[in-house]
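Only one protein chain is missing from this complex, and each of the others stays in its spot.
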Amino acid sequence: MKKQWLSNFILAGIIRFLLMNSEYQKVISDRVEVSTALNSWKRVTEGVYLYNCGIDPYTGDLFHETPIGLYVFNFIQQHLSQWILFCLFVFTDLLTAVFLGLTAKQYATELISKQKIEEKLCNENKETRNDASIVYTSMIWLFIASFQINVSLLYIVPLALRLRHDPMLLAFSYLAIIAIFKSYPCIGDVGFYMSLLPLWKHLFQYTQQGFTVGCFMLFCTVFAPTVWYQWIYSRSANANFYFGVTLAFAIAQIFFLTDILFASVKHEFAVRHGINKDISGNTAKLLLE
Amino acid sequence: MHFKIPLLSFIFITFIKCVSPQNDFFDEELMLKPLPSNHVYAYFQFTTVWETTKDVTTFQHSHLFPRGLGEIISRHNVDELHLTLTKGLWHYQKWGYPYHDAGPGAEITTWFHKDVKNVDDEWKGLTNALAGLFCASLNFVNPANSVSPEYTFRPTGVVDRSGGVVDSVNSSHLRYSSLPREIVCTENLTPFKKLLPCDSKKGLATLLNSAYIHNTNYHSIGIHFRVICSNTICTKTSLELRQSVSLIYDTVTDVSQDWSIRKFFGMGIRRACPLATLSNIYIDISSNNTNQIYELVPSPSAKIVSLRGGQLNEIAVYDIRSHSSKGIFNIQVLYNTTHTAGLNYPSILYANRYIIGYGQERGSLVTKIYNNYWQTLDIILLESIPWYLPVYLHSVTITCGTKNIIPLAQRYLPGKERKSPYYLEFILRLPPQSVTKFSIEMDYSFLKWQEYPPDANHGFYMGPAIITALLPIARNYTALPLDGSTITSSFNASREGYLVQLRTESLLISLPTPDFSMPYNVICLACTAVALAFGPLHNISTKRLVLKRVEMDWKEKLLSFLMKKIVKPKKKEE
């Protein structure tokens, strides 16, 4: 196990390092899908430079980091050479991967033990049902057509109540919702929650739209730079194409999230009532109501 | 008899001058300078000097000074005003240095009185009033395109030190704005002419026919107001107003190289303005003996030799009063040779500006400054970049060949979206005989959909950069010295330095444009996507999974019912 982790890390580190040192570094760092107004290193450099020149970085519109971040970045840029900075980024990425891996391992062991307990419970008392989940069916939802409301307020409480037994899945849903509705999304956000996907391998058998979602995501990821180039550089397409691709990608993510959540609901039901995962049988079917 | 009339008018004028309480003088001059590149530089200057102090009641009684302009100046507490409306680009390499540097479009520089509390309000009032006076869209000047440069501009007139504090000039009372998109045409020339004492009825102003003026390669009309000293010890001050028209004519496009006043302006000169003290035409014939051979018809009244800053110029002077006593007179320049390119002594300082990179995402702004002098030159570079082109100060590179040049001083104010432009000022020491390249990276930002101009999407303009320098020699230099008011004061006017404020090219930039059907599309589709998210999440949060018996739909129900009915009777039969 440890050996596999180590070899994977070394491979990832090498790929990351090679990419950073190649001529593609500048191209990738300038790409609009990777660096946005909020996380662009170029703007950080500009803010630090202005700070060192005695000009307040917050008088202009370019710098959007926190003052503590400004101080930290100033320290980094003044005392670390370019090469060490690259290594720092690669190290941070690998560290993130280590933390995600450890989290996954912890969650997986928890899940197995939880399942064992539930199976025992199930076999002991088939009649027990959890009635607390029915309370909020009478709530009225105000639907304000605002993405910020969607991100910040709308889904926090309902999902928290629904998924209170599975905080990892709840966190995953929150991350996905933020990535979908955020103002300046980037590939890093999507990659973050996608990397947690293998935690729910047991839900894959319940998912229904895996193919559509996978196709859409791959297609949009590869197609987006093409239409961006056509709009901004070739001037032969217009903004509608890029907008369409980003919208399709957002819809694919929505399908994906709802699929995973519904698969978890089905899985819960199957575990509790011990029914075969092939649900659409001849005499009975499952309904949401 | 016929020369009694000019004599009588002269006596009349002196009488008026002695009797009237106003101490103002009006001079009209025209300078014609053939340039080596087969162009002719025509420069009109109408100077009004009024010996009075500037206070609240000054402009209520005006004589030669234009009342309309005076009221605006007094209402908005203006110490110094420079307004130019220009069409075309001045090529410093080919044409030397003009009398007034002016960038394409409209440019306005103003020093407000130091007692003014709210400079932005006065600035807005002033630009709107001038917009009305000159029929130019100066009302587009607002804080989002105005800067207060610290080094580039200095008051050229007398500074009021009555406060007692001898401090350096405070640039907070200076405003500079450039509108490169402005077009200059007849509507601007007509009110300009109306400000003159003789209007366009008599004198040199009769030559300003818009059909000819606007048919030139470069034309610029300018208003320059300032307070000057009346005497050498500067105990009394006067107000000076200079109205100028700069024109560049191209003689290559015509069959013959000969030119004349009638050819350039459509008519000869009938009379001088009776209210003018000085009414002269000058022709710079320095190139006659060295390069080209032409003769002047009729011969000039006088010839002046001017030695200025190491340059020897020979000027032919025509006094309009004496020449026009015989009727309309026309000055002709007849060439003996065919079209040739003349020998050009290149200017010692000039600059180019351009954008590199392609696409509508990012680019770089590059200013190239050429120093042709054998010594170093110190310059001040002012870049005023619109707020929709954010620049990165850390990407500034100033190189001369392979060497990096460190600026002697630097001022930078980052711009704020829709509030203020990016203001950059550098003091550089240019190495001798060198080309210095200044470059800075910039992004093209996305604008809100109602900020795009209507009609054809020509692009967005960026105003010119200004390069200020004090030249050590006066090669190709024509401008008036700081203490002079008329063109005559520029002859033999050697000084320690000769001030130039070069303007570079203005740039046309295409910003990324959305499709204007998008507001509707985006609202519909984005709401659909949000609904797609809301629906299932709501379902999952509020409903639970139950197992239900399969209900047969109505067809199956009917069939089974019929089957039962058919089978049962059969059974009954059996």
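The letters A and B name the chains in turn, as written, and every chain counts its residues from 1.
Here is the rule we go by: a contact is a pair of C-beta atoms (placed from the backbone, for glycine too) under 8 Å apart; a residue touches a chain by one contact, two chains touch by 3 or more.
One rule holds for everything that comes next: contacts and distances are computed from a predicted model.
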Key: Per UniProt record, name of the chain withheld from view ["Translocase of outer membrane 40 kDa subunit", "LAMI_0C08614g1_1", "DNA replication complex GINS protein SLD5" or "GPI-anchor transamidase component GPAA1"]   = "GPI-anchor transamidase component GPAA1"
Ask   = Since one chain is left out of the picture, which of the remaining chains does it touch in the full complex?
value = A, B
Ask   = Which residue among B:D250, B:E417 or B:D443 touches the omitted chain?
value = B:D250
Key: Hidden-chain contact residue, picked from the options B:G359, B:P407 or B:P431   = B:G359
Remark   = From A:N74, A:T226 or A:T246, the answer for touching the chain not displayed is A:T226
Ask   = What is the set of chain A residues that contact the non-displayed chain in the whole complex?
value = 23, 112, 115, 198, 201-202, 204-205, 208-211, 214-215, 218-219, 222-223, 226-227, 230, 233-237, 255, 258-259, 262, 266, 270-271, 274, 276-280, 285-288
Query = Mind pulling the chain B residues that touch the left-out chain?
reply = 37-38, 87-89, 91, 104-105, 180, 214-219, 250, 252-253, 339, 341, 352, 354-359, 364, 366, 456-459, 461, 505-508, 510, 532, 535-536, 539-540
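Convention: only the chains that are shown with their structure count from here on.
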Note = Chain centres from averaged Cα atoms put chain A and chain B apart, in whole Å, by 52
Note = Residue set of chain A touching chain B in the complex reads 30, 32, 42, 45-46, 48-50, 53, 55, 57, 59-62, 133-134, 136-137, 139, 141, 143, 145, 147, 150, 154-155, 158-159, 161-162, 177, 180-181, 231-233, 235, 238-240, 243, 247, 250-251, 254-255, 257-258, 261-262, 265-266, 268-269, 273, 275, 282-289
Query = Okay, in this complex, where on chain B does chain A touch?
reply = 358-362, 390, 392-394, 410, 412-417, 422, 512-515, 517-518, 521-522, 525-527, 529-530, 532-534, 536-550
